[in-house]
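Heads up: the structure comes next, in structure tokens.
Note that one protein chain of the assembly has been removed; the remaining protein chains are unaltered in position.
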Amino acid sequence: MCGIAGRILNQEGGVGRDLVELMDAQAHRGADSTGFAIYTKPLPEGGKVRLMGFDRRNLNSDLDDVIKILKSHGSDLLTDPQIDDASTTHYSVRLEVREPANVESWIAEADLISNRIEVLSYGISLEIIKDVGDAKAVADKHNLRIMQGTHGLGHARLATESDVSPKASHPFWARPFPDVAIVHNGQITNYYLWRDKLELQGYRFMTENDSELLAVWISDQKRKGLSLQQALIKSVSEIDGVFTFMISDLNGIGLAKDRFAMKPLVTLESEGELIAATEEQAVRRIAPDRWDVFNYDGPSMTQIWPLRTIEAAA
Amino acid sequence: MSEKVIQVGHRDIRIINQEFLAALEAGYSVVVTDTLSRHNLGVGLPQSGKIHFDGSVGYYCGGLNTGTDVRVENNAGWGTGEAMSGGTITVNGYSGMSTGAAMLGGLIHVKGDCGPRCGVAMKAGDIVVEGNLGYQAGFMAHRGRIIALGGAGPSCGDALWEAEVWVAGDIESLGVDAKIVEPEAEEVEEINALLKQLGLEERFRDWRKIVSEQKLWYFESRDANSWLMI
Partner (left out) sequence: MADDLNSTYEYPFPMPSEEEVAYSDGAIKGRTPGSPSAYDKGGSTRWTPDAIAEVQALAQLGRYQVRGYNCFNQRMPTFDDLTFVPATMTRLPLEGYRESCDMTTVLGAGTGLVEKPLELKIPIYVASMSFGALSASAKAAIGYGASKAGTMTCTGEGGMLEDEREASQKLVYQLTPARYGVDLEHIRKADGLELVVGQGAKPGTGGLLLGMKVVERVSKMRSLPAGVDQRSTVRHPDFLGADDMAVKIEELRIATNYKVPILVKMGATRPRFDVAIAAKAGADIVVLDGAEGGTGASPELLLNHTGIPCLSAIRPARQALEDCGMSDKVSLVVSGGIRTGVDVAKCLALGADAVMIGNAAMIALGCNSPRYEEDYHALGTSPGACHHCHTGMCPVGITTQNKELEKRVNIAAGAERVYRFLTAIAMEVTMLAKACGKSSVHNLEVEDLRALSFEASAFTGVKMAGLDRAFTW
């Protein structure tokens, strides 16, 4: 029930602004909440933590707890926390931290207080920003348009549950895998079967959202030795239902589509750049005059768009 | 016929459509600029007239058309010409999913490729695709013809009623309850005549005509006597 978008630039630039445009054009597909995963300039050391707290009245004590847990895992703040000053009950926090000794055990402990303040993302580059409202509202609140980076994802959500929770919006971080995020359009019909299996393996889920499952599912397959390409291909036969999802990491963006050819994705690629969105009219926002778009609308499609900037650096 | 230029941009889609109707009814030939792949451009068009979208359009362009000649310069989104009962729609580029869904008449001419389920549930009319057909072309199409000069993707002619899918190129796979039959000479003539009308080069084509195997047609009532008494 949503619109998704992906963007890769061939050098660091205004990826925030582009993703906001892509999502604004698709606001009619769901304006309950909008979210972005943006790969900003990697920190020379340590990682970025994006958090959402649910009760501003307890901001100080909840944040103290977050920092306490970080410290107990050999991490600490590198800079002062950045906190939004909106009037909403929920609030968002950005931290730059020294890398925890073990990200997995840190996030396991951090998740114990996720009912008060939840880690949205962790990575040297990835920053996930999500909130209620349409693309414009979220962009204004979080200054997204000025965010610089290499690539990223966007998502507009029409909530399928009645109450709109800011935390249930996309993109999702593939906890505990740093710098992996996902956006997804569709519904997975064997969701609980997979979730139960993954939970038995020790993974934890913050929401009942099937996109979160996809992120962990792919990352788990990779941990078990599959390449991203192999994991994407496997997802098409193992995940049931209709879906089109894009998964991103430091190296680029991958795509997989269900076997029924249901959920669309329109792309425009050139010279290491990618513009991808559910609807062509969103692509037009960035490339009004180019029409050599490609429609990923066949059954069982997968694709990987690597980051040119990474290739060049390597 | 004098021309009227209507700009789309980010204006209200309802008003834009009203302007189309007014211009067409006043006898103008309409040129639409700055289309930006917007949805619902040219819905419920009148029984005659010409409208030219100078760019890409979004979903349902020419939907419920009753007789206007529609031309799309670039790509079209989902459900182009859905439920149209007359007129023609020409798409210069790619035509997205469900092109000609449930159409009742008229002609859709796609110069590029076509997305999945082209001609789904169509009741009559023709869809001519110069490129390739996507997945499940002609899904549950009742009547009418889908004609592809290129090839066809997987599950071609899936669960057809009496519609026909004609493919000149390679077919990736046939759909449920579909079979290839040898076309009659007169049928090929008819197809050629139609193609000629569209200005398409006349030459030999190795047509595969796909029709229903009719195995799904009488699934329940074949043993009517046995269920009559439940």
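Which chain is which? They are A and B, in the order written, and residues in each are numbered from 1.
Convention: contacts are C-beta pairs under 8 Å (C-beta built on N, C-alpha and C of every residue); 3 or more make two chains touch, one makes a residue touch a chain.
In this text the structure is predicted, and so the values were computed from the model without any measurement.
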item: Neighbouring shown chains of the undisplayed chain, as defined at the top; value: A, B
item: Chain not shown: contacting residue from A:23, A:38, A:66 or A:262; value: A:262
item: Touching residue (missing chain; options B:121, B:171, B:191 or B:210); value: B:121
item: Listed residues B:28, B:53 or B:78, member touching the removed chain; value: B:78
item: Among B:52, B:143, B:179 or B:205, residue touching the chain not depicted; value: B:143
item: Residue of A:67, A:113 or A:159 in touch with the missing chain, whole complex considered; value: A:159
item: Absent chain, residues of subunit A that touch it; value: 1-3, 28-30, 32, 158-164, 185-187, 242, 262-263, 278
item: Contacts of subunit B with the absent chain, listed as residue ranges; value: 13-14, 17-18, 39-40, 43-44, 58-60, 63-66, 78-79, 82-85, 97-98, 101-102, 104, 117, 120-121, 123-124, 139-140, 142-143, 161-162, 216-221, 223-224, 226-230
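Following the convention adopted for this analysis, only the chains that are shown with their structure count from here on.
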item: Distance from subunit B to subunit A - Cα centre to Cα centre, in angstrom; value: 37
item: Touching residues on subunit A, where the partner in the complex is subunit B; value: 261, 264, 279-281, 283-285, 288, 291, 293, 295, 297-299
item: Subunit A-touching residues of subunit B, taken from the complex the two chains share; value: 36-39, 55-56, 58-59, 74-75, 77-78, 93-94, 96-97, 115-117, 134-136, 153-155
